[in-house]
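A single structure is presented below for examination.
For this depiction, one protein chain was excluded, whereas all remaining protein chains were kept in their positions.
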Amino acid sequence: MSTPALRLRGIRKAFPGVVAVDGVDLDLTAGEIHALVGENGAGKSTLAAIAFGELHPDAGSVESNGTVGLVHQHFELVGRLNVWQNVLLGREPRRGWRIDAAAARERVRALSKANELDIDPDALVEDLPIGAQQRVELLRELERDPSILLLDEPTAALAPAEIDGFFASVTQLARRGTAVLIVTHKLQEVIAYSARVSVMRRGRIVAAMPTAETSVDEIARAMVGGELPQIAQRAQTTPRPCLTVHALQAGSAESGVTGIDLEVRGGEIVGIAGVEGNGQTALADAIAGVLPYRGSVRFTPELSPKRERSRVETSVIPQDRHVEGLVLNFSIVENAVLGRQNRPGIRRGVLLDREKAREDAQAIVERFDVRAASLDVKVRTLSGGNQQKLLVGRALIDQPHFVLAYNPTRGIDVGAAALVQSRLIETRNAGTAVLLISFDLDEILALADRICVIYRGAIAGRFDRANVERAAIGRLMAGSQ
Amino acid sequence: MRRRSLGNAAAPLAAVIIIIVLMSIAMLVAGTSPLDGFSALIAGSLGGRSQIGETLVATSALLFPSLGIALAFRAGLFNIGAEGQLLVGALLAGAFGGSVTLPPFLAIIIMLALGAIGGGLWGAIAGWMKAKLRANEIISTLMLNFVAQYVTLWLVTQWLMGPAAIGAETAWLPNTYWLPTLIPHTRLSIGILIAIAIAVLLQFLFTRTVLGYELRAAGEAPEAARRNGINLPRLTWLSLTLSGAIAGIGGATIVAGELHRFNTQLSPGYGYVAIAVALVGDLDPLKVCVASFFFGILEAGGLAMQASAQVPKDTIHVIEGIIILVLAARRYVAQRSERVEAGSL
Partner (left out) sequence: MKDRLRAAFAAAAVAIVLAACSVHHRGPHPGQLKLGMVTDVGGLGDHSFNDSAYRGLLESQSQLGAYIQVLQSRSAADYQPNLTALTNLHFDMIYAVGVLMSRDLSEVAQANPTQHYAIIDGDPTAFAGDSNVVVVTFKEQDGSFLAGALAAMMSTTHHIAFLGGEDLPLIEKFEAGYAAGAREVDPSTKVDVKYVGSFDDVAAGEELTQLLFDGGADIVYSAAGKATLGSIDAVRTRPAGTYVIGVDSDMDGLLPGKVLTSMVKKVYVAVFDIAKAIKDGRPLSGHIVLGLQQHAIGLTDFRYTRDQIGPQRLARLALIERAIEEGRIVPPYTLAGEAAFKPVPLP
C-alpha cells in the first residue's frame, strides 16, 4: 500500500457534554474512494471537519500531503450570485482591477466539462435545483484542484438519477489520483461506489474493511451495534374511502401538478414515487391546504376547508422539518402541541392545557424514542433524527384519519428511519389513510400498498403491491414509457 | 460549528455593560470623572423619595410602550409605532377627561379604556395594512407616528383646545379624575401598578394561553406556524392592535396620572426609547419591567448628572440610540441566519 494522502492518528474532540470523536485513526489513500459511515451523531461530520482543518482536535495529529477540499452537507453558496461567481468567489481572474468575466466563465465551463458536471456557468444559483447546486458546490472545491476531497453527506439532497451522475464524476476524480472520503449513511451507495469502508459509532471506528468483502447488512449491523431493527408487519385491513383528489392543478408550470386524480383509503399507504421536482411539493401543499389549487380535494367524512382541517384529524409530516415542521427555539413540549393547539383536550377555553401538552410530549418521546435530556430542551439542540421522530410522533399521536408524509425518513439514520417506517405501518394498520411522498424508491417499495409514479406534475403510472415492478417504476420516474 | 457567541440571556447584560462603558467615555469626553457622574446619576435617581418618585414616573412611562413593543416583537412584528399609539391613546383620554362630567371612578376607567382603544386603533391600522396590503410594518408604524403627531396637533388646535390652555393642549382634568398618587409628595401615580399588572398578564398570555402560544410560534417560525393551522394575517392585526392598545393605555396614564391634561408634546420620545427597553429586556415581560426601571434611572438620574456633574443628559439618548441599533441589528441578523443555521446540527 502506498503512503496515505491523509493520515489521522488518535483524534479526539469533545464538545460540552459529549465526546464527539474519541481516539480515531484513519488513512486515506490516493486514488481511492473511502466511505465513512455511521448513524447521526456518531461523529462523522466532526471528524471530517477536523480532517479539513475547520476544527482543531483536542488530541491527535492530522497529516496530509496536499490540499484538502470539503463539500458540506449544507451548501454554502450565495444564492444571489451565479454559478461562476460562486465557484470562483474570492479567486476571480482579473484584468487590471476588474474581474475578467469572460475568462472566469470559460474556466468554469471547462472545469465542468472535464469533470462531466453539466452546468451553465451563468445560471443564478438560487434558481438551480438542489442537485445542480450540489454540483456547483463540488465544482468550487474541484477548482482548487485538491488532492484530498471530503464529501459530507453529498447525496442527501439528490434524486436517484442525480446520485448516479454525481458518483460518476467522483469515480473519475479518484481514478485521476484524488483521495476521496465520503461521509454518508446511505449504504447502497457505499457498496456501489467505495473501495474501503470505515464504520463509526459513538465517536470510535468500530469496523474498517474493503468494501468488496462486506455487505449492506454487515455494515448496518456495525453501525447500530447489533441486529438491525425490523420494520413492523402490515396487517390485514378493510380500506374505506378517506381522501379523494380530482383533477388537481396547483403550483407553477415548471414544478406544479397538472390534473392529478388520487384516492387514499383508510388502512392503506399510497406511495407517490418520483424524482424530486416533478410536482410533489405542489401536490403536498395543495392537500395540506397551504397552496391554492383548482380541482377538488375531498375528505370523507366531509370536512369544510381550512380552519376545520386541523380539527378533523388530518396531519402532515412536512418535507422540511426545520422551516415547515418545528419551531426550533421551542421546547419539546411546545413543539408537541404545534398544529394541535386548538384540539379539544389541549385547548381549554383560552388556555393551553400545559399538563396535557406535557403528557402528550412524554407519550411521543416514549413511543417514538426521541432522545433528549429533558422535555424542556429546545428542539434546536436535538439531532436531526430525534427532531424527525418528534415531528412524526406529533403527526401520529392523535391517530388521525389521514396522514400526509413527505420524505419522512430523509436525512436520518437507519435506526430512526426504521422506527418512523414502523410507526407509519402501525398507523395504517389501525385504519389511518397514509399518503407517502418520497424520493426514496426503496422506502416506497417497502411501505406502500399502492404506488403512483409522478412525472412532470402528472401521474405516469399506478401499481398495486401485488404487481409491482421496480424496473418499470424506475423507467416511469425517468420519463420513459 | 455554530458561531453565535452570546446566548440570548447574555445579550441584555452585555447591553447594560456597554451602556456603562459608553457613558464613562462620554463623561470623560465631557471632562467629568465617571465616579462623579455615576454618583450624581445614582443620587439623582435613587437618593430620596422625590428622586425615586421621578425615576418610577419615567419607568412607568417607558414600561407601557415597551410591553407593547415586546408583544409585537415576540409575534415577529417590528412595531416601532409605539410613540404614535401612545399619543393617540393619550389624546382620546385627555379629550374625554377634560370635557365630560361623570363619577370619578367611572371617568378614570373610561379614560384608560379610551387610551387602549386609541392606541389599539392606531396599531390596527398598521396591522390591517400588513395583513391585507402586505405593507412592511416597520415603515407603516413609523409613518403612523408622524400622522399621529400631526393629527393630534390638528385636532387639539381646531376643536379640543382647553379654555385656559397655554400651548396646544386640552382642558385640564378635574382633580377628581387624577389617578391616585402612589407615593405621597411625588408625582408617581398608580399607573405603574397598571403597567406591572399588564406585564403579568402578558407573561400569562405567553405561557398559558393558546393565543400567546400561537403568537410566539408565528414570531419564531412563521412558515411552521402557517402550516400548522395558525392564521397569520389574523395574528398580525391582533398583535399589532394589542401592542398599540398597551402603549395607548400608557398614554392615558400619563394624562390621568402625571400631566393631567393632553399636550401634543406630551412624550419626549418614550415610544422610541421603549424599543431599546424592550430589546434590553429580551422581550420577556418581567425582564422588561427590570429594564424599564434601569432606563428610568438613566432618565431621571441623567438630569441630576447634567445639573451637578455637567455631563449633558443627551449623551444618554445617544447611547440609547446605539443600543437600539446594536440589539435590533443583532436580532435581525439572528433571524436571517436562522434559515442558514437550520439544520447545521
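A and B label the chains in the order they appear, each numbered from 1.
Please note the rule applied: contacts are C-beta pairs under 8 Å (C-beta built on N, C-alpha and C of every residue); 3 or more make two chains touch, one makes a residue touch a chain.
Nothing here was measured: the structure is a model prediction, and the numbers come from that model.
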Left-out chain, listing which of the shown chains it touches: B
Given B:25, B:109, B:197 or B:329, the one touching the chain that is not displayed: B:25
Identified contact with the non-displayed chain, of B:13, B:106, B:201 or B:307: B:307
Where the missing chain touches chain B, by residue: 5, 21, 24-25, 28, 31-36, 40, 44, 47-48, 50-51, 54, 57-58, 61, 153, 157, 166-169, 172, 185, 187, 254, 258-259, 263, 265-269, 299-300, 303-304, 306-310, 313
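We take it that only the chains that are shown with their structure count from here on.
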Residue numbers on chain A that touch chain B, as the complex places them: 49, 54-55, 74, 288, 290, 307, 309-310, 316, 318, 322-330, 334, 337-339, 341-342, 347, 350-352, 354, 380-384
Partner chain A, residues of chain B touching it in the complex: 1, 208-214, 216-217, 220-221, 223-231, 338-340, 342-345
